[in-house]
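All protein chains but one are shown in place.
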Amino acid sequence: MKRNITCIICPRGCEMEAELTGGGVSVSGFGCARGRQYAENELIRPVRTLTTTVVLRDGSVIPVRTDRPVPKERMFDCMEAVRGVKELPDCSPGSVVIADVCGTGADLIVD
Amino acid sequence: MAERVFEYDLAVIGGGPAGMSAACAAYENGVKSVVIIEREDALGGILKQCIHCGFGLELFGEELTGPEFAGRLAAKVREYGIDCMLSSMVLAVDRSLNVTATSAANGIFTVRAKAVILAMGCRERPRGALNTPGTRPSGIFTAGTAQRYVNIDGYMPGKKVVILGSGDIGLIMARRMTLEGAKVEAVCEVMPYSGGLARNIEQCLNDFGIPLLLSHTVTEIRGRERLEGVTIARVEAGADGVRRPVAGSERFIACDTLLLSVGLIPENELTVNCGIGLCPATKGAAVSQDRETEVPGIYACGNVLHVHDLADFAAVEAALAGRAAAGRIKGLRGGGCGSGGGSASDGGCASDGVRGCGGVCAGDNAGEEFRAVFETDGQVRYTVPQRLTRRCDVKVYFRVSGIFERVSLEVRATSVGRGDENNLIFTKKYIKLTPGTMQTVTLTSEMLEKCDSGAVIRFSLVPQRRDDK
Partner (left out) sequence: MYDVAVIGAGVTGGLIARKLTSYKLNICILEAENDVGCGASSANSAIVHAGFDAKPGTLKARFNVEGSRMMERVCAELGVKYKRNGSLVIGFSEEDRKTLGELLERGRKNGVEGLYIAGGDEVRALEPELSGDVTCALVAPTGAIICPYELAVSAAGNAMDNGAELMLNFRVSSVTVTPDGFSVGAEDGRRVAARRVINCAGVYADRVAATCGDDSFRIRPRRGEYMLLDKSAGGMCSHTVFRTPTAMGKGILITPTVDGNLLLGPTSEDIDDKDDLSVTRGGLERIAEQVKREMPRVDTGAVITSFCGLRAVGNTGDFIINEPLRGFVNVAAIESPGLTSSPAIAEYVAEILENSGLKMENNGKYDPEHRPLHWFRELGDSEKNEVIARDPSYGRVVCRCEGVTEGEILYAISQNPRPSDLDGVKRRTRAQMGRCQGGFCSPYIVKILSDRLGIPFEAVTKSGGGSYINVGRTK
């Protein structure tokens, strides 16, 4: 069955069509290779980059993100994990807050 | 007590993405005496609270969050040693290029400059501007204010949320509040289409099953102390074209929070007080291809000029202003070349940041006086720039006023004193144009050769002919 997919990679928001075929995924309407990849993932295993904040015990708020997209259905699990972070030895950009957050393979890092 | 006076070649008002980009571009084009005057205590502007991804693809070739994007530009500002006056609020700019500001450190002070770049950004339309009937309880926030509470202060403004307006900040906050545990009941958009980017509807609403109710608005606000709920209703356009709530379609939604994402307005108080006229459609200054306002030496860029979809685009545009200001400062004829680039992919901005053309521009027809103004047909709502002061390759940004499918953009030059009127100099087909997405076309100096000085260059949309493929 064909699915309409709006690309989220860039502001153009290409409207694509994707379908699971015997050998993989057939995609049309993409504007670039990243878009095509996105459509394939949407059919097989949708992923999203999670961005949020950690709130430290002293009240400071640090923006954090996963260093690669995580499975879409794990976003709320990751949010739960972030909730537990109350101390950060290193707040410099890129430093790891939680390695392999929720077993997704992605590290949660400081923006 | 005497006022302090500082002398700089270039004063940039605002340290957001546009201001930083403009300052860096000026520096790269040989102007080292640059100051950024920023009202907050850190550079970055609104990006500091835009912790979501989606920045940087255009400018840096990789996907960054707002703070990361701002960090890249700020690092460049630091590397160049550009002076930054933080926690400094500009009070006035005058036509002699004096900037008056105030800060705790300097009191009320003046910066004398040879060029000024306005990069103050924009603000959100507040509730009052909507005249929504009902009470005035707490719990009503513009989306950006809520974003600040959540992302900077680390507080939740509420638990059960309705969002009015489908602007991008509202969509982003729908996701953000949901991730932090709030329930977003609905996003109501008065128009039959969203004002936000398609990708944000996808990843911020659809990902979380949040309904987007097009042609819906909030008709009443209820609650004495804190918001208790809103009444929403479907709207339809009457015979007079005014969109009004449809009687009988009202529905009450209990909620403690109403977020407004109903438009951004360039923050042009300084501009207006300086006597610079605004373009009614953009609510920003009318500018040349160099982003120079009607006052020589005062430039405008970023969201204070017109509201951009993306910080990347604001930064790219700002580089034009920075480069042009550098040209002026260096005393180059014609103010340098702001629009030396070409297509969207290399519009004067390489992935290593902002690249100048050093005031040398192949498209610049030195020696010949040239003036032209842009005009739009209403379907095309506006163009930026609004006028040209020389023939060169120029990237023209435009926005449309509604949803248009299968249309052609026609650019015609009506020249004074030439028989050949309505000279078509450029045309482009579009499958779909929406108000939420800014478009760009590049007019080359060759195309402009067809225009006389004094030409009116008109942007209009026409239906594509049936046999067009």
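So that you can tell them apart, the chains are marked A and B in the order they are listed, and the count of residues begins at 1 in each.
What we mean here is this: contacts are C-beta pairs under 8 Å (C-beta built on N, C-alpha and C of every residue); 3 or more make two chains touch, one makes a residue touch a chain.
These numbers were taken from a predicted model, which means no experiment stands behind them.
Summary of contacts with the chain left out: across A:T6, A:T53 or A:T66, the touching residue is A:T53. Within the whole complex, the absent chain has one touching residue among B:G30, B:P137 or B:P435, and that is B:P137. Of the candidate positions B:S33, B:N106, B:S249 or B:Q379, contact with the unshown chain belongs to B:N106. Note that of B:N29, B:T65 or B:T145, the residue touching the chain absent from this view is B:T145. On the side of chain B, touch with the chain left out of the figure occurs at residues 1-3, 39, 87, 89, 91, 102-108, 123-124, 126-129, 131, 133-138, 142, 144-145, 148-150, 152-159, 180, 219-221, 224-226, 256, 269, 272. Annotation for chain A: contacts to the undisplayed chain at residues 53-55, 61, 82-83.
FYI, only the chains that are shown with their structure count from here on.
If you average the Cα atoms of chain A and of chain B, the two centres end up 27 Å apart. Looking at the complex, you find that chain B touches chain A at residues 51-54, 57, 63, 65, 67-68, 71, 150-154, 176, 179-180, 197-203, 207, 309-310, 437.
Within the complex formed with chain B, the residues of chain A that make contact are 6-13, 15, 48-53, 55, 59, 61, 63, 65, 72, 75-76, 79, 93, 111.
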